[in-house]
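Note that this complex is displayed minus one protein chain, with the remaining chains in position.
Chain IDs A and B follow the sequence of writing; residue 1 opens each chain.
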Amino acid sequence: MTDQNAAVPETAAPDTAGLTKAQIRRMKRFDNPWRNPKLTWGLGLLLGIIALGLIGRLFWDTDMVFTGSGLPRQAPVGLENMRGQVGSWAHPLGTDVTGKDILALLIVGAPNSLYVGVLASLIGMSIGIFLGFSAGFIGGRVDDVIRVGSDVMITIPPLLILVVFQAAYGDISLTIMAILIACFVWQSPTRLIRAQVLSMRESGYVQMARLSGASTMHIMFREMLPNLVPYLFGSFIANVTTSIVTAVGLEVLGLGPQRVPTLGRVIYDAINSGALIQNLWWWWGIPTILLALMFIGLLLINLGLDEVSNPRLRRL
Amino acid sequence: MTSTKRLLLTSCALALALAAPVAAPVAAQDVAREDTVIFDLDRTIQDPENFNWMTDGTGIRRMHGAHQAMWEPLFILNYGTGELDPWLATGFQGNADSTEFTITLREGVTWSDGEAFDADDVVFSTEMAMGNEELTAREVATLRSQVASVEKVDDLTVTFTLSAPNPRFVVENFGVRIFGSFLVMPEHVWSQTDNAATFTFNPPIGTGPYTFTSAASNRAIWDRNDDWWGAATGFQDLPEPQRVVFLESGGEESRAQLMATNQLDAAQNLSVGTFEAIQAQNPNAMAWYPDYPYAVADPCARQLEINTTVAPWDNAAMRKAVAAIIDRTQIVNIAAEGATTPSATMFAQYGSMDPFISAVVDAGHGLPESADVEAGQALIEGEGWSRNGDYYEKDGETLAVEIHVNSASTEYTRTIDMVVEQLQRAGVDARSVPVENSVFWGEVLPFGNYTMSYSWLSCGSVNEPWASMGRYTVQDVVPVGERSPGFNNTTRWDGPAAEAYSEVVNAMAAMPLGDPAIPGMVADAYQHLDAEMPFIPLVQAFKLMPFSTTYWEGWPSDENYYNHPFFHWNSGHQIIHNLTRAN
Partner (left out) sequence: MGRIPISYLINRLTTLVLTVLIAATLIWIIPRLSGLDPASAALGRMAAGGGSVANSDQILEQLRATFGLDQPLIIQYLLYVKNTVTLDFGLSTASFPTPVAAMVGNALPWTIGLMLISLIVTFIIGNLLGALMVWENTPRFWKAAIPAAMVFTSIPPILSGLLLMYVFSTQLRWFPLSGPYGLNVEPGWSVEFASSVLYHGFLPALSIVVVTFGFWALGMRGLMITVQGEDYTTLAKAKGLRPRYILYRYMIRNAILPQITAFALKIGMLVAGQVLVERIFAYPGMGKLLYDAILTQDYPVIQGVSFVIILMTAIAVFLVDLIYPFVDPRIRHGG
């Protein structure tokens, strides 16, 4: 991060005197706001996780995600498990209690978890943005229907629908799980965006646009949406994480895809097999670190995008 | 670095300081930890105010201490000897054709409110069960289906007349064969209510050495009644624990931590790895065996059920092929972490079942411990399938199978994962279909909506073979989509071999227990099971129930075998009576 200086007062003139060369270089870089270090790092982390999934498949035998691929409870390379057995390169990150290879599980599972989180959040936010704007801006009957609809969906406990769905259709795919989770993340953005739109509708620039004869669509998506971007990205990132954690929760209840490894499933298996008390930290710890990395990546992207869209946040 | 450390220490100290004043809540009726025995309860007491076990389908209204400390059974079946240990009754007598049983009650038994326990209570309870169909608990339904009439002979003698011959009547209904037994209720309390189905029986009373103190959704507390009749009459000494607690634990990890910190004296089923970890932290933790397999078998041996109406598995040779391919030793080592043994036959391997298992094995039936994949593949090829790449094919169709498995426990899913891998490697495109517990038991099994499934439907036999064998006879065959009566023969096994099997098994049904002809008949019937393989016995059920000797000694174990260790069963009385204070 590049926050070694306190914020430059925004009223400061672009006076380059007294700045170091490095600061000048950085300032020039702001000519292209997309070359933002936070954004780069964040994207890098996420791409790294995706790359782990793609490249890992080439170099590592992913069939080892199945039961009995190796000796159970092997420690990662160079470490010892409770029985004093030293980990080997056959399973560099160790194995779980049924001999599944942790590295293989992560290679397959991490991109799967990310996929579910991003897809669910994307669907949920898109619905939320569309309905929130429609309700807030068009108002009237449309507003009433959307409001009651989202209120109803907010109140229904998600567990109920998910269990019923699973009972009716049996095993589900990752995509269906993402869609199901999306059903529970659109309501909040809908309401919040509606509220924001209501307050923005009265603000000067929207009134101005309306007076100048701009169409509803134009005002909604060209004038108002950009103002909500920081907030929207914040909730998008939060929703990706919520969705990943929700997916973990579902897998714990036996409601996720059963034969497809995800980080949530690995953590759940670990918890359910007493991994903590057995000190099999690699089993739950490494997937948790990956989850954290995903989150950090998303957070950095969020911070970076804010700086892109809001020059006042940029630091030298 | 150091500043972070200091910050951490300071915040920890702060948290401690905040917690300290509230750390020692005191209650008026404190019983010392050394005088309290704490058992694990693996579920929530959803209705702690209701003690009517007769309308309870799950057993939670009795397994939270009520039927281990307060309500006593008439007999308790000993799993080692197959004998009925007398408890509230002293003995029984059946007639020649097993249609009439006379039970003698113990003298001097009283309810905890001082009223005498006698034949009137037995007759009243039985008649209540027979006359009220709204009482749907399993034990009530079983009794209702068997008894035609009940009669008091004198204060301590009761005669039951059955609607059909049943040599197993006493052990099935009053002997704690599996989990519970029909509990006799006090007439002077229950006769006050109009409808037994809505009666809550609160506060409850019983004949046991403990009385009810309090219950909440996560625990039930029972305190010793020092005026217990058993001590007064010399039946048994007063048990040592002053207080018995059943405490809900939340899953394997929480349970393990409670056990490691001595907040539980006896825990429900845990995995081997977890148990070893507990032992590392708490050397007082013990299991049934001091070493592998640690766990003890419960009466429901695990098996792979095969629907005999679904092609290509309607062919006995194909089913036998699957049996040959499955490596049961690998299931033991990987899925069960070494906590069990492969089943030789369909039966649970208790001392009391030895004569029947030996008869089957000596006749050359039953399954070997290890797989013979080539033999299995030869059987498949013999049916016209040929290997093409990964899988067998015939007429352009891949040899595939879906195995339904209950997703409620990792034991089930892990075992089936293992079976799936073994079949895959042998050329069968197997896939597991995990289903939610109530879907599995409510929709999949009884209606035959599966091709193969992991279950324990030959469960039943503990001291005689019929209870298990009688579940696969042809009279219980119904079409797929209709409910199998009593969850019997859900594989829909039919045909000449099944008929020959049923003939032998039905003949066995009415023969008195211990008849010397029975082992031979078991072996005779078993040849048909072996030839047709409607289900494949896998491994013995395994329950690793750890005990802690920190506060209490005298727990049941292989070395101290007074009975099985299932403390959530009605036989828990025996365990509590055997406990002695440590040190």
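Assume a contact is a pair of C-beta atoms (placed from the backbone, for glycine too) under 8 Å apart; a residue touches a chain by one contact, two chains touch by 3 or more.
This structure is a prediction, so every number in the text was calculated from the model and none was measured.
Trainee: One chain is left out of this view; which of B:Asn388, B:Ser438, B:Asn560 or B:Thr580 touches it in the full complex?
Mentor: B:Ser438
Trainee: For the full complex, which residue in B:Ala116, B:Ala197 or B:Leu238 touches the chain that was left out?
Mentor: B:Ala197
Trainee: Consider the whole complex, including the chain that is not shown, and state which of B:Cys300, B:Val373, B:Val480 or B:Leu513 touches that chain.
Mentor: Per the contact definition at the top, the residue touching the missing chain is B:Cys300.
Trainee: From the list B:Thr110, B:Gln146 or B:Gln242, pick the residue that touches the absent chain.
Mentor: Here the residue in touch with the unshown chain is B:Gln146.
Trainee: Just checking the interface: what residues of chain A touch the absent partner chain?
Mentor: Given the touch definition above, chain A has residues 1, 3, 6-7, 139, 144, 147-148, 151-152, 154-161, 163-164, 167-168, 184, 187-188, 191-192, 195-196, 198-199, 202-203, 227-228, 230-235, 237-238, 241-242, 244-245, 248-249, 252-253, 264, 267-268, 271, 276-277, 284, 288, 291-292, 294-296, 299, 302-303, 306, 310, 312-313 touching the missing chain.
Trainee: Name every residue on chain B in touch with the hidden partner chain.
Mentor: Residues 15-16, 19, 21-23, 25-27, 29-31, 36, 38, 44, 46-47, 49-50, 55-60, 133-134, 136, 138, 141-142, 144-146, 178-179, 197-198, 214, 216-219, 221, 245, 247-251, 253-254, 257-258, 260-261, 263, 281, 299-300, 436-443, 445-446, 459-460, 467-468, 470-471, 483, 485-488 of chain B touch the chain absent from view.
Just so it is clear, only the chains that are shown with their structure count from here on.
Trainee: Report, in whole Å, the distance between the mean C-alpha point of chain A and the mean C-alpha point of chain B.
Mentor: 45
Trainee: Mind pulling up the chain B residues that touch chain A in the complex?
Mentor: It is residues 251-253, 256-257, 260, 270-271, 273-274, 276-278, 280-281, 330, 334-335, 337, 407-408, 410, 413-414, 417-418, 421, 431-436, 439 of chain B that touch chain A.
Trainee: Over in the complex, which chain A residues touch chain B? Could you list them?
Mentor: Its residues touching chain B are 66-68, 72-73, 82, 97-99, 163, 166-167, 170-171, 254-255, 258-259, 269, 271-280.
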